[in-house]
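There's a structure below that I have some questions on.
The complex is shown incomplete by one protein chain, all other protein chains being positioned as in the whole.
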Amino acid sequence: MTGKWMKNLLIYAFLGFGAFLILVPLYICIITTFKTEAESAISFFTLPKSFYLNNYIEILENPKLYYAFGNTLLVAGVSLACNFVIMPAMSFAVSRSMQDSKYFRVLYYFLLIGIFIPFQVRMMPLVKLMSGLGILNQRGLIILYIAQATCESVFLYVGFLATVNKNLEEAAYIDGANTFQTYLKVVLPLMKPIIATVMIREGLAYWNDFMLPLITLNRSWKSWTLTIFQYNFQSEFSVDYSLSFACFVIASLPIVIFYIIMQKQIIGGLTSGAVKE
Amino acid sequence: MKRGWFCQLHAIGRVGINMRNTKNKHSLLNDKKLTYGLFVLPGFAMYCCFFILPIVLGIYYSMTDWNGISPTYNFTGLTNYIKIFADKGFRKVLGFNIKYTVLLVAGTTCLGIFLALLLNSKIKGRSIFRTLYFFPAVLSMLTVSLIFNQIFYRIIPVLGAAVGSKTFSSNILANKNLAMYGILFVHIWQGVALPTLLFLAGLQTIPEELYEAASLDGANVIQKFRYITISYLLPTLSVVLVLTLKSGLMVFDYIKSLTEGGPGGATQSIALMIYNHGFVQNKYSYSIAEAIVTGVIIAGVSAIQIKFTERKKVQ
Partner (left out) sequence: MRKNQKIIALSVAAIMAALALTACSNPSSSTEPGGDTQSNAGGGTGERVEIEYLSHKSEAEAIDAMDALIAKFCEENPDIKVIHTPATDFNTVITTRAQTNEMPDVFSCTTNNTYEIMFRDGLIMDLAGQEFFSNVEPETLELSKYDGKNWRLPYSLSAYGIYIRTDILAENGLEIPETYEELMNVSEELMSKGITPFVCADKDLGVVGQRMERLMGIIDDNCDTEFRKIADGSIAPADSVILNTFASTQKAITKYSTDDSLGVDQTASYQNYVNDGGAMMINGTWTLVTLKDYSPDIKVAMIPFPNPTGGDTKVPISIDTSFCISNSTKHKEACLKFLEFLSRTENAQIYTDFEGSPNVIKGVDYNVAEFAAITEKMNNGEIFVSLNAVWPSGLRNEMRDFAQALIMDGDEAAFIEAAGSIIIDTYNK
């Protein structure tokens, strides 16, 4: 009994230490947002003298923030929605055909290549292409996000589907369901945990992405996303930490809330486990 | 392949299943093929147009002498690639990235599995911990780097002085031997979240009974871990390895914000060098060639890794 107690204590100790390491940077970020620039120059990690709200007010009063918010929401939301429709279906098709069809196996590896090619290789040609097609805007960015999501999504989904027993699908087929129905009613629900994980990962990536929005949406500040908006608080010479962090807090609030809501799904999905052998 | 399908059909027919079933199987097969095809088409089409096509263009540019802004350039074939292999600087930077990536992969996988085990244990409040541990992944890399820049500059030296350690009394990012570890710390701080989540998911697939059976057989903790836990985690491990490998070999944001490749070039990474060559020094085509060489290396190592773990998978 004491052995178990000791074990739990150790676990709590480790987890607690880790939690501390995670919370300290967040604490610093938040207290800086309540200081003036001069105050943070003097002392960086003590509590603010008073709750200086000007940093937040200055940002909330900036019209650029709301455009940036809208753009980021649009791009991330639509990309995720499209990914949800396209990717699991595609991975299901690839996964179930891979063993039998040479074509699908080649397709799978062809899709995988994309993971390894660094972004820089396609960055500039991408801009030329999108500009030539006339979609160097939010819509174009969405298309790009969907296109590049194929590699990792398919990789993760196919990996997951390999652990899913095909018995349930076979049963559905025998019962007379066609492929689409089987996918919709049997496979998709089983994929919930991995879909949630991938969606969260993609959502975060889109919300926090800097490079691709920078090169596709620099035509006007009305097209900016939140990351570009936040980058403006850094000049060539110095960083206005208070404003930059305040902007970050505001920008990540939605994603934090979204995460807190979704994590119940993921954790719930995870603990119910995948289909056991 | 098509012949295989038909042979199967014929065989089934021979066994004497009635005509109706044969018809169904046939139409089911067609239905499968059609559905699979339709499922794959949109994603694949977009992938080819908006992903592969720019890459092909990029490869083409890497075989020219284009500086990125002039409207004219010349085709130079493999000159850039030959230059890369002769470039001592590229090899030095590659060496740094390899060292960095090895440490990153080791750190992330070990810590990830360790944390997943802890978060899987039956303790109270574990869902709060689970929520908390994933949190760093929610933050943007730029902001995380800004915060840690300040931590390394202001807080660590204070703690180091308090403990009486000379090396830690100054910004470790300024120390050419320790700067890499500083960057690694930040990278792992943020990067371990997703692998932990994946490992946690992987742990759910392990049947409890196996552990009990092993205990009854007299296996100790280490043996149980090695033969049960690791085996079941191999698929997840493979995925984590691929993702972390790429993340380490192409590390950019952290290095740019934390050390910019310094001090004195001690943390110069490939991606940073590509960025400098491409955007600052206007050696655009050369930078693309460097990126492609790096991509090939990443693909090669990942392929080896996947083949290796594939062999050891639990069936």
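Residue numbering begins at 1 within each chain, and the chains themselves are lettered A and B in the order written.
To be clear about the criterion, a residue touches a chain if its C-beta (ideal position, glycine included) is under 8 Å from a C-beta of that chain, and two chains touch if they have at least 3 such contacts.
Here the structure is a predicted model, which means the values were calculated and not measured.
Engineer: Among A:28, A:121 or A:228, exactly one should touch the missing chain; which is it?
Structural biologist: In the complete complex, the chain left out is touched by residue A:228.
Engineer: Please identify which residue in A:15, A:28, A:65 or A:124 touches the non-displayed chain.
Structural biologist: Of all options in A:15, A:28, A:65 or A:124, contact with the hidden chain holds for A:124.
Engineer: Which parts of subunit A are in contact with the chain that was left out?
Structural biologist: 37-38, 41-42, 82, 85-86, 124, 127-128, 130-137, 139, 143, 178, 180-181, 214-215, 218-224, 228, 231-232, 234-239, 241
Engineer: Over the whole complex, note the residues of subunit B touching the chain we left out.
Structural biologist: Spelled out for subunit B, the touching residues are 31, 34-35, 38, 41-42, 45-46, 67-72, 149, 152-153, 157, 170-174, 176, 259-265, 268, 276, 279-283.
Note that in this section only the chains that are shown with their structure count from here on.
Engineer: Quick check: how many Å separate the C-alpha centres of subunit A and subunit B?
Structural biologist: About 15 Å, centre to centre.
Engineer: Please name which positions on subunit B make contact with subunit A in the complex.
Structural biologist: 1, 4, 24, 28, 31-32, 34-37, 39-40, 42-44, 46-47, 49-55, 57-59, 61-62, 68, 115, 118-119, 121, 123, 127, 129-144, 146-148, 150-151, 154-155, 189, 194, 197-198, 200-201, 204-205, 207, 235, 238-239, 242-243, 246, 250, 253, 271, 274-275, 278, 284, 287-288, 291-292, 294-296, 298-299, 302
Engineer: Looking at the complex, which residues from subunit A come into contact with subunit B?
Structural biologist: Within the complex, subunit A touches subunit B at residues 8, 11-12, 14-15, 18-19, 21-26, 28-29, 44-45, 86-87, 89-90, 92-94, 96-97, 100-104, 107, 111, 113-126, 128-129, 143-144, 146-148, 150-152, 154-156, 159, 162-163, 173, 176, 178-180, 183, 193-194, 197, 201, 204, 207-208, 210, 227, 230-231, 239, 241, 244-245, 248, 251-252, 255-256, 259-260, 263, 266-267, 270-274, 276-277.
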